[in-house]
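One protein chain is absent from this view; the other protein chains keep their places.
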Amino acid sequence: MQVLRPQTTADTLRLLADGGEDTKIIAGGTALMLMMRNGLVMPEQLVSLDRLSELDRVTVEPDAVRLGALVSLRSIERSAELATVLPTLSAAVGLVANHRIRQRATIGGCVSEADYASDPPAVLTTLGCEVHVVGIGTQRWIPLSEFLVDYYQTVLQPGELVTEVRIPRPSPTARTTYLKYISRSAEDRPCVGVAAHVDLDSSGRCTDVRVAVAGATATPFTVVAATEACRGAKPDKTAWDEVAAAYSAAISPIGDARGSAAYRKHVTGELVRRALQTASTGTENGAFRL
Amino acid sequence: MIQDNIDNTAGAGIPNPNRSIPVATGPTVGQPVDMVGARARVSGRVDFALNAVVPGMTHARLLRSPMPHARISSIDTSAAEKMPGVVAVLTAADFDRPGAPARYYGAVLRDQPVLCGEKVRFAGDPVAAVAAETEEQAAAALLEIEVDYEPLPAVGSVAEALAEGAPLVHEKPPLPREASYADIKFHGREGNVCTKFQLRSGDVEAGFAAADHIFDNTYHSPAVQHLTMEPHVVLARFEGERLTVTSSTQAPYAVRDTLAEMFGVASSKVRVIVPPIGGGYGGKTYAKFEPVTAALAWKARRPVKLVLPRDEEFLSLTKHAATIRMRTGVSSDGKLLARDVQVYFDAGAYTDISPRLIKNGGYSTAGPYAIPNVRIDSYAVYTNLPPAGAYRGYGVSQAAWAYEQQMDEMAEALGIDPVEFRRRNLLTEGERFATGEIMREAHWRELLDRTAEAIDYDTDRRVVVDEHRVRGKGVAVILKSTITPSTSHAAMRLDADGSLQVLTSSVEMGQGAHTVLAQLAAQPLGLPVSAVHVTEPDTQYTPYDQTTSSSRTTRAMGGALTSAAHVIREKLLKLAGDLLEVSPTDLELADGQVVAKGSPGVRMSVPEVFRRTRTGSISGDGEVITSGGLDPETGQGIASDHWHQGAAAAEVEVDLGTGKVYVRHVHSIAHAGRVVNPKLARLQMHGSTVFGISHALYEELVYDEGILTNPNLSDYSITAMGDMPAQLEVEFLEDEGEAEIHGLGETTLPPVIAAIGNAVRAAIGAPVRTLPITPERVLEARNS
């Protein structure tokens, strides 16, 4: 087993194409090293992205933020600029695992791993994130909600690589929140996480409500009909109770030591209501650990 | 034997013959001395067994059963033996032949196979072991071993194990070892019952008949893991028939004896060396992985080192899961009149130390209360789960979880304040415990009062914080025994340069044993702690000690060392007295000098006494041997040579929407008698608090069809820094003047769990009777 360390995206794609099925991509390695140590994957060859400095870039554009695949979670969390333009994403990234993992883990790896219990994908989903997927002679932008397909599964084909994610900047009047609910000790992974986005018009009525649930289902869970129905509604307890009830009713969560399926269903409703309440009444955008 | 003298009939009570040497605070005792070897500890240079390397060393890995209960129809190791780097592959076939080791071991019953032969009894039972040049090669070879299993019906819980016609974990369990422990008696062995303990005191039926109220509740504690930061590590090597083992064990002599029996050699042929260990908490008591590593070294004819992988740590040993049905009769004015308890401890697949644990955990269900009529039946039940054994708290956590929850439930039903209700029933000086023994130095009321006061228990017992959150307060008080009878020996040698070499088999596992032992050894000789060197346990040189467990080391080994120091002191003063022409009784020792009392000018340095008397060194030894024991039919006698007394109080906040419990304040207090080192004692109590929070709220080994589902630190949750209460206080109750030493290693763990439980009950208005108190269980309790 060897690790190849190309310096350009073009070289990377060629190595991936040459390597075939038994070649895997490694960036920070926080997930892959774990899987290899436990014998869950045994690739014949790894292509490391660590020398692709072109992918380690943050670009803040007037209407969007572009994060190169190699940008570490730690640098997202530490960036003063990102804390201003994407405060909830920045704070939610700061709640992932621990400093050491965030130091090594990358945003490209985060979306490509498709870990159901990861916090950022739910926030990115409510922000309308798109993923840039390139192959030899191909490139496409895919909404994150379509990119993630199942537990640890994406639409990525062999030979393809995520080079960056693009996050539209929220409307200046929008408020966003992420609640990370941990049911056991402080170092545990989330039982349920809820990202909420609420935008109001000048009369104080909802124009754009989005909610995504992390940790409970294969991919970030949304009930678009329920949030769409809020359009024009007053952002009050009645409205949020309805959205919460819809999410709680529609979700089919997993059950494990962090909480049974029935418990997660209940907590989803509880947290959806609180996240919307916080987003609509709170003074600060941000992410909070419960 | 003490029980020969026991009068089972009377309520008069049994006097305790055991006394320890009282110790006064002095130049070293009672001082917050830095931990011996602190420098090595903060620079990462402690020489743990993990670091051990010897020439020619090979590395071991174990192949474990994937099934909870199955017959082994065949094992084929031929492919594995041909794998690169493989030095030896060991299976059951290698044992029990002329010149070969015996295959079964155990502290009490030899019922645990080093490697399984006929059948496996839990998912994780070892069936083969490989030694190879590298750990990776050993791991790779495991994959080439072919084992055919015929699955058998398994019992995954006590209820299943006790059901009519349940499959038997052990068809024919062996008889107890001859050299087992004096306090352990067997009773009621049939079906899957490993053994039971019973206690009969007074007339329970008459007590219930006289009661105004009878409360009947069942409480449950789950199996949890010790989770030492350092895993089990064993390095075994033979020179001829001499076996040397370096191990991270808490019980060097128990390991020595087990290995000597297994290899059929005199115990002097086995040498066990124990470096400082990275946490024990009971999980490294008695032989654990020394037998398999030594057997592998025997077959490989090479040194073999085993570092247990973390997922296998979870299969090594657990705290006993326990289900306790407790019926208590009370008068309307709040006096406990009768208690009838059935305790079911899940022993897992092998006996280990269950017979003692279910005894101690059994009689402890009477609690620190004067209950005239008590009947206790405590069972160790075999199941097809990993074996359960010693665990910090030793059965008392499970017992206290039951009796202290029920105390609050009863108090509420009777309309009596929970502290007042306890006060009316707590054992006082000279009162009789359920075992018949007379309690002395009874401080439970004071401990309870002080802990209740520390959290201002009388006010704001339940407070609504906001729309989601409520707060509640709870208290708990417990008693805990220590191994009785038990034996500790110590030896020491004063050298001509005034330094003291202490030979003890007490294991330093972070509790600070070697520091407090140095303090205790130094004081009678007027030495600074820096002049004392405490030797690592090495059964070839350091004298016998039963175990480093049961919160016994500071008192028992400390007592042995204090005696030894006095022996040396007398010899030294005699020599100095002759030189100074002063009677030895008029001399004292301070700062390395022998000084005449009242005439500080008449003095001589210790090195000078040695030189002028041509003395090379002065040796002394000491021992503490306690006595006691309980009658197997009635449970009457001396259960413990002294009693640990502790209490705790907690304030929690509960989120009523999610059910999550946040601990805000924990206070705990223990009767210490004499604190030898306040700095280290405080940390022992902090440790108990942290374990208590963990067991109350987070920890549980979850099995699915007998397979452990969470054998890693992501899926198994323990207390982290972020879970610590904003307010955390520990307090010692010390006695005046010369006082006995009471161990502090475990005393406040059980009451912290129970106090958190009672605080949750106060907050949500309903009891959660099953640990851990998960958010889900909180919501269920509240909605029921």
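The first chain written gets the first letter, and so on, giving A and B; residue counts start at 1 in each chain.
Convention: a contact is a pair of C-beta atoms (placed from the backbone, for glycine too) under 8 Å apart; a residue touches a chain by one contact, two chains touch by 3 or more.
In the analysis below, contacts and distances are computed from a predicted model.
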Hidden chain of the complex, named as in its UniProt record, picked from "Tetrapyrrole (Corrin/porphyrin) methylase-like protein", "2Fe-2S ferredoxin-type domain-containing protein", "Aspartyl/glutamyl-tRNA(Asn/Gln) amidotransferase subunit C" or "TRAP transporter large permease protein": "2Fe-2S ferredoxin-type domain-containing protein"
Full-complex contact with the absent chain, from B:P252, B:G512 or B:G559: B:G512
Contact residue for the chain not shown (choose from B:M57, B:V567, B:L728 or B:A766): B:L728
Option touching the unshown chain, where B:S65, B:S157, B:T228 or B:T539 are the choices: B:T228
Absent-chain contact - pick from A:M33, A:I136 or A:A249: A:M33
Among B:T689, B:N710, B:T747 or B:T770, the residue in touch with the chain that has been omitted: B:T689
Chain B residues touching the omitted chain (full complex): 34-35, 38-39, 41-48, 50-51, 134, 136, 227-231, 276-279, 281, 309-310, 509-512, 679-680, 682-684, 686-691, 712-714, 718-722, 724, 728
Positions on chain A contacted by the hidden chain, ascending: 1-3, 5, 26, 29-30, 33-34, 36-37, 46, 48, 50, 74, 97-101, 103-104, 186-187
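Just so it is clear, only the chains that are shown with their structure count from here on.
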Intercentroid distance (Cα basis), chain B paired with chain A, Å: 45
Parts of chain A lying in touch with chain B, wherever the complex brings them together: 181, 183-189, 191, 256-257, 259-260, 263, 266-267, 270-271, 274, 290
Chain B to chain A touching residues, read off their complex: 655, 657-658, 660, 694, 697-698, 700, 702, 709-710, 714-723, 774-776, 779
